[in-house]
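Heads up, one of the protein chains got dropped from this complex, but the rest are sitting where they should.
For subunit A:
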Amino acid sequence: MTPSDDALADAWRAHWSRLIGLLIGQFARPDLAEDAVSDAFESAARHWPVDGVPTNTGAWLLTAARRRVLDRLRSEAVARRKEPLMVVDDEMRAAAAAVVDPGAHVADERLRLIFACCHPAIAPDDRVALTLRFVVGLTTTEIGRLLLVQESTMAARLTRAKKRLASSGIPFATPAAERLDERLDVVATVVYLAFTSGYHPGVGAEPLRVDLGDEAIRLLRVLDSLLPDRAVVRSLLALLLLQHSRRDTRLDESGALVLLPDQDRTRWHRDEITEGVALLSSLADASRSTADPAGHQSRLATEYRLQALIAAEHATAPTAADTRWSVIADLYAQLEALTGSPVVRLARSVAVAEADGPDAGLQLLDGLDDALPRHHRVPAVRAELLRRAGHPTAAAAAYRAALSLVTNPTERTHLESRLADLEA
């Protein structure tokens, strides 16, 4: 990396979403804002290595991007085209137009941008795609790869979503106080989907330019700083930090899956675990205190908090053998009661098997084949528990059932090697 590459990467992280937000704020045109900011970064990539990195990269990019929007608006005026404008209040337009240095500016428009991209009137899949493009700044190619959609399809979907943003009446605004928690839940769902999509990138994908886990965490930190003390944001931040702390140990050098008990715990990111656990205890304090007037804690916030508590149990166990499985089994029982999800029941069966033996786990699997008929993990877990309970023939049959359903090559390899061990 040359100094200008570094400067470009830093500027992209610091300014992408702010610039998009400022330009939408000023011109009310999401399509033009996106094109102009892309062009400004392309222009920076050409000019900075030759002319040197400007002192204020944000101001440089903002000036370049604004000029680009104005050029486009002029040519539209000449062609007498009238494009729909997004709903932006006059005060915001004036404030955005007056900004010179995006770095020194209070990033109110970033919050507006997040809420607009995650508006419930936008289709759920499109919310994720729009957020990855406008807020995180990924390219259409990258988003297509992450969400397992062909690039041309993704481009068409983004175009449609941008048009919708501009013309369906969705406001470029932070929701009113009485609607904020409900809308924040939608935002949190989008961020979590973006995070998990980073963990199953497409088959044969090239390495991504960015780590989506880092980006999702960064986005939550922005939300937490702009809207402090929201349970759903803090719970999800804790959950993502704890899950992400294990990222370096999930695959071995050949790319094969390494299961939790076999991961090298010395390579887990301790600072992130510490932060996640601290967030969880601050949430526990908040929910105990009667000072919370609304006493409001959305179901989603509770769900994320329970998941984070489970992740924290794993992350803080000194060795796999020290894992407090009965605590985890109890947390899964709470989570299942809350969500009624068969996927949670599946995870609970694993924890119960660890705490009380394989037979107890197998009992919880009853009925799950109907609830999750195409899910390879149901027979995979059954196979594992049957093996431990001393039924190798039934276990082998269950491994074969799992292999007939699995699509992910990494998990296929894993199941094949388990079956081979059993038959050896």
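Note that in this section a contact is a pair of C-beta atoms (placed from the backbone, for glycine too) under 8 Å apart; a residue touches a chain by one contact, two chains touch by 3 or more; residues count from 1.
Throughout what follows, contacts and distances are computed from a predicted model.
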Write down which listed name, "NADH-quinone oxidoreductase subunit H", "Oligopeptide ABC transporter permease protein", "XdhC/CoxI family protein" or "YCII-related domain-containing protein", is the UniProt protein name of the chain that is not shown. "YCII-related domain-containing protein"
Touch with the missing chain holds, among A:His15, A:Arg164, A:Arg230 or A:His376, for A:Arg164
Full-complex contact with the absent chain, from A:Arg74, A:Arg179, A:Arg221 or A:Arg267: A:Arg179
Determine which one of A:Leu73, A:Val87, A:Ala317 or A:Ala355 touches the chain that has been left out. A:Val87
If the hidden chain were put back, which residues of subunit A would touch it? 84, 87, 89, 120-123, 126, 160, 163-164, 167-171, 173, 175-176, 179
